[in-house]
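Omission of a single protein chain aside, the complex is shown with its protein chains in their original locations.
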Amino acid sequence: MGVDIGNSTTEACVADVGESGQMAYLSAALGRTSGVKGTVDNVTGVADVVGRALSAAGRDLSEVSAVLVNEATPVISGLAMETITETVITESTMIGHNPETPGGVGLGVGTTVAFTDLPGCPSGCDVICVAGVGADFEDVAAGINGAVARGVRVVGAIVHADDANLIVNRLRTPVPVVDEVTLVDRVPLSMPAAVEVAEPGRTIRTLSNSYGIATVFGLDPEQTRMIAPVARSLVGNRSAVVIRTPTGDITGRRIPAGALTLIGEQAKRQVDVDAGADEIMATLRRVRPLTDAAGESGTHVGGMLARVRDTMADLTAMPYDAVRIQDVLAVDTFVPQRVTGGLAGEFALENAVALAAMVRTSKGPMELLAERLHERLGSDVLIGGVEADMALLGALTTPGTAKPVAILDLGGGSTDAAMAMEDADVHSVHLAGAGDLVTNLIDSELGLESREAAEEIKKFPLAKAESFFHIRLEDGTARFFDDPLPADAFARVVVLADGGMRPIRTRHSVERIRQVRRSAKQRVFVVNALRALEQVAPGGDIRRIGFVVVLGGSALDFEIPDMIAEAVAGFGIVCGTGNVRGTEGPRNAVATGLVAGYAAALGTSVEGR
Amino acid sequence: MGVDIGNSTTEACVADVGESGQMAYLSAALGRTSGVKGTVDNVTGVADVVGRALSAAGRDLSEVSAVLVNEATPVISGLAMETITETVITESTMIGHNPETPGGVGLGVGTTVAFTDLPGCPSGCDVICVAGVGADFEDVAAGINGAVARGVRVVGAIVHADDANLIVNRLRTPVPVVDEVTLVDRVPLSMPAAVEVAEPGRTIRTLSNSYGIATVFGLDPEQTRMIAPVARSLVGNRSAVVIRTPTGDITGRRIPAGALTLIGEQAKRQVDVDAGADEIMATLRRVRPLTDAAGESGTHVGGMLARVRDTMADLTAMPYDAVRIQDVLAVDTFVPQRVTGGLAGEFALENAVALAAMVRTSKGPMELLAERLHERLGSDVLIGGVEADMALLGALTTPGTAKPVAILDLGGGSTDAAMAMEDADVHSVHLAGAGDLVTNLIDSELGLESREAAEEIKKFPLAKAESFFHIRLEDGTARFFDDPLPADAFARVVVLADGGMRPIRTRHSVERIRQVRRSAKQRVFVVNALRALEQVAPGGDIRRIGFVVVLGGSALDFEIPDMIAEAVAGFGIVCGTGNVRGTEGPRNAVATGLVAGYAAALGTSVEGR
Amino acid sequence: MTPVIAVMVWCDPGLRSRRCMRDLTAGIEEEGVPYHLESGTGGSVELAYAAAQASGLGVGVGVDADGNVCVHHAKLPSDMPAVTGPASAARIIGHNAARLVVGVPLKQPDL
Partner (left out) sequence: MTPVIAVMVWCDPGLRSRRCMRDLTAGIEEEGVPYHLESGTGGSVELAYAAAQASGLGVGVGVDADGNVCVHHAKLPSDMPAVTGPASAARIIGHNAARLVVGVPLKQPDL
């Protein structure tokens, strides 16, 4: 019986092994790992999986001659994310939100006047009417119509309620109206302003163009330079307001995120985190192998690494200072964040960097774990070979594989790889960043604030509920239902999870979510697969690998293995998802390897006799 | 009156100019350029535009004191595209097409047997039934049911007609069925085969995985290596068939496209076309400025350049050998192409490189053109300043602009740029590749075979007709109609062209088309904008440009200017679409510049008096 | 008879709150969807279901004498209305009746 205790999953494999090493596999089982890998907390999980594997094989615990456990040095990873840009509006120069139902079409330029002050407006003025909290649409429309009748040119409106179309429908001459402006009371009055609403399906053209704004307000080049960031931030909106305040400004500032120090065996280098993921990873490549990493204290990255170290120290009961970071994966990401100073709850997509860090701890408690397992199960417990060797042995039971072979074990916290040449030693690496990082990226990039929702989005295809009785899957096919879908799923994007259809609370489209999902998988797994193969391949040359076998929980994903196969296709190697023992798919490699290794050793000793 | 004769468009600008240079703009007009720019064929087009501009200003031809024409050296561009990969199936190892309605779900593995031979099958066999042309679904289902009753295990079927669900619905035990296999008669019989159909919305998992195929057929590593390209080409399909033929193979071969020789003023370098666009453009950067380019004769690129030269020689009546290529833009693209040896009309996306080339001809016929214009219009015709100088003068009438300013003129055939520092000379460049290349890429990447459709896709937003009474725009908003849409628009992607809604004949989704459209604009205009600015900026440093004014027909596009603004945002410069004279948008810059230059010269001479 | 291409709003004549109807129709109008008012007696669900059958868009709203509001869809079973709520929620229910037609996710009440 082989047992593989992973970070997330514990797997077992039962086999009959004859005296001279001949072997028949009987069954397999898997369950969640209890506690941190490699600690005595694992016992409950192991006992459970062992029990289920045995009952699947129709055998009893008393028949087990040996339980083989992998030599698991816990590899723990931590995650942190920090925004490196921030959008700030000082005074209110613009309203950049995108209400769902603005009213009217076109561009209006005039001076902002509170709706209640409209009656006092002299005729001949060009006016943008600002209607505050509680203003009734009929009153607003009547007020505007009245002012227009008196010769006041009301050319647009900014309103608090979701009333734009209601107002426009009641105007004698329709004008563009931007509604749902939450903080309308802070709109500066008596200032030149422009309101633009595009036709449905189109985006604004004047206020998103610096020279458009310059034309509207008659700006000189210096003033145009000041307003340029406003134009940029309005690109892609269906409606917008720009108000010309004397000192108002919008700034996209870079937050000094601090420097990351990467300490390698030979070299030590610093890199600014706000230089982005590519730069960080390039620096890492120059100092590899990494022995530790440190963040400038008092900066964001300092805080990030401190949090990672804290978690690690906590989890492993290691002293804080003994925690050594042995790999880092930096990923460029973005986070939807509320714009400071916005008037309508505007969000901006701020750039951010996510860091996954990997700590390899000492293999202290393994013997203790073996002992406790022995107490619990009764049978002999042997700590088997190195995890990577065992995984390779198990992977080679996949039909169609041969050495030189590399495995890619795509887990939750780490991406592990190992490579076996015809007769050379096994090389292996543990890289930071895997399934959990993908889940985190999906969660934060879509602003879901729910890891469960993000995990489901990662694992299952999307669809949109197009009516009460049918959904359209992300590939365009339709599926019909006899019973009506719940109203809260209507027109929403849903995930087709195993447990049924789950609506996602977001305004994002199917395509947008799909794109975030695929790009997160790309940024984590494709990047890590290439990094890992490069590090285990002889001479760093991926072309010298004959076969790549993809294993682990994330190899069950419906698109990650395809993406990796695509990425390595150019190297002339065979890459596919493992099928351990021709039956287990990408699961059970280490457990199978433990048994196979044990049997082979028996065989050798029999031959040697 | 200023007149700008462009490659596609002729524009005019009418102004009153006082004795000392004071000036009042009266009107503008534009029309298609008649004939090749800079030749006497232009006269008709000019006369027409001049007439319309005058009548818009309420003036008469006799009142015109001077017609100012730009000094137009014709800049002509040519396009060619060549695939550099080809997918070939030798014998029939796979059926990689994606029928819309396959039947059943799962994987079946057995030996291929013609439907008519089913009765002769011994019981106990695992069989894939192959039903040819004319086989009726009831007969096929009855035949399979009969065979199964006799103990023949029919585990899947491959059929000619669109009958998969009809057959599966009539089977006592449903099996996966792939239908619409056009050349079903060529499916090899008595061979081991596997049929896989995924659930709706999912893609196949076994046959798209090399080790999946290896497991199914018990392949050894060498055989697995042979079959790996088959697995790769099935990634993303909902259904597939793989047949194990002794020698069958699928190859994605690279077509030796030949070498391109780029001859610069100082250096000369060769680059293989199949190295891709980035490599070609990097080589070009090293030899710049380019004086000519040549393609290895007898190769694809030789043919491409010969075609470009031919067209140029034809258009300009220059001798073939005098044609000098002065810029090249290479773009990576792909072309959907029928797979050689496919059994069901399979298409593969083959890689290709598109080359746009730019030829600058001598300014021979300009004087002749001026003379003919004089004859036709009566008034004085003056050949004005250099086109780039005039465009800059005109661009500076955009509110909010000042020197140092650069213009980007996004035309049909070329992307032109010019830069004016405070008091330095004007630098200008003409780069190959603009709106026409974007249209071509859209046409070929989507396999439309219609330039008109591609041009509309380029210019207008997309929507999908979701019912007879409403469409959903690409941004997700819905639009309703009182009159029903035609049935041929139903469920199709439509373009919201000026002339109304136009259905596109393709299976591509809105998102796919949108992505191709945006990526084509990116690959041509963003690449060229950066190339152009780098070449005209002082010291090649884009940061030293203060303002960028985007002009030309393609500046009217609903997303190109935003993309360019986004791309240059990092350089701290102001970039936006021009608004010539505060009224003309990105049009009429050269014509306006001609008049402004004339007036300024008058003013100087008045002052000088 | 071609059905009216509008959301059908059927209201019990016993309803006294003018406010409720005004909010309801304002919500529909703001979403840009046409509606058609008629009166009819009965419970809100009953009225809504009948209104949905009569609507060319398949969406009906029923308002009973007490101002209870119900949105129904022609293809839903009669006892499974899409949305129900009190008169105080009429504005948002109006938006949501229209959104069933437009095919965008329903508006959530501000919390």
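All chains are identified by letter, namely A, B and C, in their written order; residue positions are counted from 1 within each chain.
The working rule: contacts are C-beta pairs under 8 Å (C-beta built on N, C-alpha and C of every residue); 3 or more make two chains touch, one makes a residue touch a chain.
These numbers come from a predicted model, not from an experiment.
Within the complete assembly, B:164 is the residue of B:148, B:164 or B:406 that touches the hidden chain. Residue B:100 is the one among B:63, B:100, B:185 or B:220 that touches the chain not shown. The chain not shown here is touched by just one of A:222, A:425 or A:482, and that residue is A:482.
Among the residues B:334, B:347, B:469 or B:571, only B:469 touches the chain that is left out of the figure. Residue-level contact of chain B with the missing chain is found at 100-101, 137, 162-166, 169, 466-469, 484, 487-488, 490-492, 507.
With the whole complex as reference, residues 466, 469-470, 472, 476-478, 480, 482 of chain A touch the missing chain.
FYI, only the chains that are shown with their structure count from here on.
Taking B-C and A-C together, the pair of chains sharing more C-beta contacts is A-C. Each chain gets one centre point, the mean of its Cα atoms, and the points for chain A and chain B are 32 Å apart. As a whole-number value, the distance joining the C-alpha centres of chain B and chain C reads 48 Å. Between the CA-based centres of chain A and chain C the separation comes to 40 Å, rounded to the whole angstrom.
Shared contact sites, meaning residues of chain B that touch two or more other chains, fall at 466, 476-477. Residue positions 103-104 of chain C are each in touch with at least two other chains.
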